[in-house]
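As you look at this complex, bear in mind that one protein chain is not there, while each of the others sits in place.
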Amino acid sequence: MNELLIYLIFLTGLFAVVFIKNIIKKIFGLGIMNSAVVLLFIVRGAEIGESAPILENTVYNVVDPIPQALMLTAIVISVCITALALGLAYNLYLTYRTFDIDELRDKIES
Amino acid sequence: MRIIKKIIGFITFTLASLFIGILMLTRIPWPTELRDIYETNTIQETGAPNIVSAIYLGYRAYDTLGETIVLFIAAMGTLYLLRHAQKSLFIATDSTKETLTYKTRRTSIIKVIVSKLGPAIIIFGMYIMAFGYRSPGGGFQGGSVLASGIVILSFVFIENKSKYMAITQMLKKIEVMVFILLLVSFFLACLQALFF
Amino acid sequence: MSLENISFLIIVLPLFGAALVLISRVIKIKIIRKLVYYLAVFSALVLPIIPIYITALSVYSGNTFTGTIGGWSFLRGITYSFDGLAIIIIILGYLLSIPAWIYSRAIKLEYDIFDTIYFIQLAFLSAFAITTDIFNLFVCLEVLGITSYVLVVFADKPHAWLASLSYLLISATAMLLYLIGMYFLYNLTGTLALSEIASRITSIHGNYQISIMISATAIIAAIALRVAVVPVYGWLPDAHAMAPHPVSAVLSGILIKTPLFILLRFVIILPFSEFIGNAFAYAGAITACIGVILALGQHDAKRLLAYHSVSQIGYVVCAWGLALSAGLQTLSGKLFFTASFLHALFHGMFKGLLFLAVGTVLDVSDSRDVFKIRNSLVILKQKGISPYIVLLAFLAGAFSITAFPPWNGYISKNLITNAIKSGPLYWLLFASSIGTVASFIKLSQIFWNTHDNEQSTIIDKNDTCSKQNIYISIALVSGTLFCLLSGIGGNWFYKTVYGFVNSLMHDVSYLAIPESIYSRLTLLKTLIIVISGCILFVLLQCKPVKLLLEAIGMRKRSFSGLFFAFFIAFIVFFAYLWMNRILV
Partner (left out) sequence: MFSAVLLSLILGLSILSLSHKNLFVGIIALSAVSLLSALLFYYLNAPDVAITEAAVGAGLSTIAYLWVFRAVKTLEQNTHADN
């Protein structure tokens, strides 16, 4: 059930990146896809344990810490990509006053 | 022609997403081997009760270095882009100069709330940084909380542009110092790995 | 200090250089600032040669070292391996980035930011070469990706922004697919080290075969996107044509090849690697052909060169795939792999040189159109740049890429084609060689003299700067010398690379350079290719052919087309693997 929902979230993002023409929404789609991947790792990694991976005296049987550590990196990288893409989109908007990617290509190549 | 292209697009999209779906929906029992290894060894080897912090900043610190560098380059590239955007805008027309002085409405409600909330956020960020090894959090998370605290405060307290420029100069210096600190700590970690 | 720690200096020194460049930004006193800056450059570009040399000697004698970074025990840390593959890639990176860096002094840039990013890229090229951890591979790919997006942006043109944005969007999406593929492999095997995945995947191979295939497809497609093989090459011409010239040289020379060779680390862990090799061989040969056909229809000089990068990477991919399908432990596999790497190295040299030479011409003339730029020698002379050095560099590059005997392209291209011997792959590569000749005759038109429009060459001489021109000359001359010397000393290069490939397989048997490389037959073949290239060029002058090629080359491209091509590659590749499974 959870995986199916995450898959749908991923598809929403992918659809936006491929088919929506507005650059900002493409970048939204990228963020959503990334959230879906992070959710996938965390949801599956939480299956094997029942407490947070912080060891104290009474804690045992923790969830898998590896996906969590990897996803920390993935989240930060995704935000960096978003920021750079936004900078590029803003510059393009400043010059051509549009966010539509096909229109931008036409204006640039003419 | 356009319609054909669109149909091809939809078909390929559907097929590719079907494959991704197979990958995401295959259920295999999650492996526990690495978890067990970390559970038994982390405290002896690193001294940090928080396993995620231990992995993020210890076992896989090399990944974190790469991630920090991605962050650094993205910040540098974005600032470069914005600087050039403003330059080209100034050249383009004189009338657009005003576009860069934003007229924002700062009501007193925002001012009061932010001036109370900002320091609290900054202290929370410092707490997360300092106690990341035993409670959730760590350097990066704390740093980003701290940064959002500073950003929120700067929304309210930067009145004119000259002050803003002074702050960017200071931030530039902080950026350099932090990068050097990062590298120095990396070197120290290397040395520690070599000699001790 | 042990040898392994010295080897890590290869990564640490350029990072240190990048930090020093940043420090020099905030120093107020001018002399100290310059001193720190030159120290940074020295430590990033020159100093690492010593650890590279030491490590290379050790690896060449069969002494590869592996371990985990930071000295943690095996499954916990990130594994690395300094082996033959890593060393040849590091050498490729350093050899080509030094001339490009020298050239970058001649153009207007914000040097501190540019240098920081350039050095970081150099450092992570080495990091990418040594890692054998599947997640660290992802991080390194992201670092290389983000540095190249930012470096493309340095051209400060709207074209470059759009090119960078399209590259960013498609490659970020592909990297997410990589993560999903990695998720499945971790779920299946419970480990991140590639060697460990390899040993576990064979035992569970039967049950989850389809899913393993899809995850392998996802990871391979994400890396193949960076290599720009046939369906997914769409981002490359824009990004490479719009970047500043030294960045184009680096992107074409280094950054599209390293992912291919590192892909080897991933592919050989899979149980069906020889099928993947076959698929790549055919994709490479088709890439070589399509790249040339598209290049013939181009007007923009740098875009034409970018399409030639696509075509030449096709040769590399083809030989790489054949090496994989023959198996790296066999003799012919090693031969193919060596030929593939040599072509990658030599292509990096001559394509970098071509980008720099043609870029110099484009900078001084008003147009980028191959059919409009004329008299460039005169203009160059007026600008104070020595026209003969530029011409020589261009000719060296053109002779190399068209595989003319003493230049280096001759060695590597003929190594590949002679090793293939016959079959459809051979003829595809043959056709693409003919097209290359025709296309470079077309490109050399920019140096032709016409006497009718003298007025366009009136430019005031005041904006010339002799210091910058010296940098251009140094870069171009050193590139020309590289091409010539590596062509003459091809035997030595072959021997060295072969030695590294041997050390990869823990094998010391030695194979001399195939005698047929300077044989009468090969020379005859070169002659045939050159003559038919000339004929093709004449044929291209007639109207209908020209119009057709232009219609193909200048066709309207859309952003979503990039994604459709990516999906098609994904589907076809998976279908190919699936068919092979049914047949076997």
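Per-chain residue numbering starts at 1, and chain names A, B and C are given in the order in which the chains are listed.
Everything below uses one rule, namely that a contact is a pair of C-beta atoms (placed from the backbone, for glycine too) under 8 Å apart; a residue touches a chain by one contact, two chains touch by 3 or more.
No experiment lies behind these values; they were computed from the predicted model shown.
S.K.: If I'm reading the header right, one chain is hidden. Which shown chains does it touch across the whole complex?
M.R.: A, B
S.K.: Mind pulling the chain A residues that touch the left-out chain?
M.R.: Answer for chain A: residues 1-2, 5-6, 8-9, 12-13, 16, 20, 24-25, 28-29, 31-32, 35, 38-39, 42-43, 45-46, 49-54, 62-63, 68, 71-72, 75-76, 79, 82-83, 86, 89-90, 93-94, 97 touch the chain left out.
S.K.: If you put the missing chain back, which residues of chain B would it touch?
M.R.: On the chain B side, contact with the omitted chain comes from 50, 52-53, 56, 95-96, 98-99, 102, 104, 128, 136-138, 140-141, 144-145, 147-148, 151.
Operating definition for what follows: only the chains that are shown with their structure count from here on.
S.K.: Could you put a whole-Å number on the gap between the CA centroids of chain B and chain C?
M.R.: Taking the mean C-alpha position of each chain, the two centres sit 31 Å apart.
S.K.: Between chain A and chain C, what is the separation of their C-alpha centroids in Å?
M.R.: Their C-alpha centroids are separated by 29 Å.
S.K.: Multi-chain contacts in chain C: which residues touch at least two other chains?
M.R.: 135, 139, 142, 146, 149-150, 153, 161, 180, 183, 186-187, 560, 563
S.K.: Do you know which chain A residues sit against two or more other chains?
M.R.: Touching at least two other chains: 14, 18-19, 40, 44, 66, 70, 73, 77, 80-81, 84, 88, 91, 95.
S.K.: Give the list of chain B residues in touch with chain A in this complex.
M.R.: Touch list, chain B to chain A: 9, 13, 17, 20-21, 24-25, 27, 30-32, 34-35, 38-39, 42-43, 49-52, 55-56, 60, 63-64, 66-67, 70-71, 73-75, 77-78, 81-82, 84-85, 88-89, 134-136, 140.
S.K.: Spell out the residues on chain B that touch chain C in their complex, using ranges where they run on.
M.R.: Those in contact with chain C are residues 5, 8-9, 12-13, 15-16, 19-20, 22-24, 26, 28, 30-34, 37-38, 41, 45, 58-63, 66-67, 69-70, 73-74, 76-77, 80-81, 84, 172-173, 175-176, 179-180, 183, 186-187, 189-190, 193-194.
S.K.: In the complex of these two chains, what residues of chain C are touching chain B?
M.R.: 1-2, 5, 8, 12, 15-16, 19, 22-23, 25-26, 69-72, 75-78, 110, 113, 116-117, 120, 124, 127, 135-136, 139-140, 142-143, 146-147, 149-150, 153-154, 156, 161, 177, 180-181, 183-184, 186-191, 208, 210-211, 214-215, 217-218, 560-561, 563-564, 567-568, 570-571, 574
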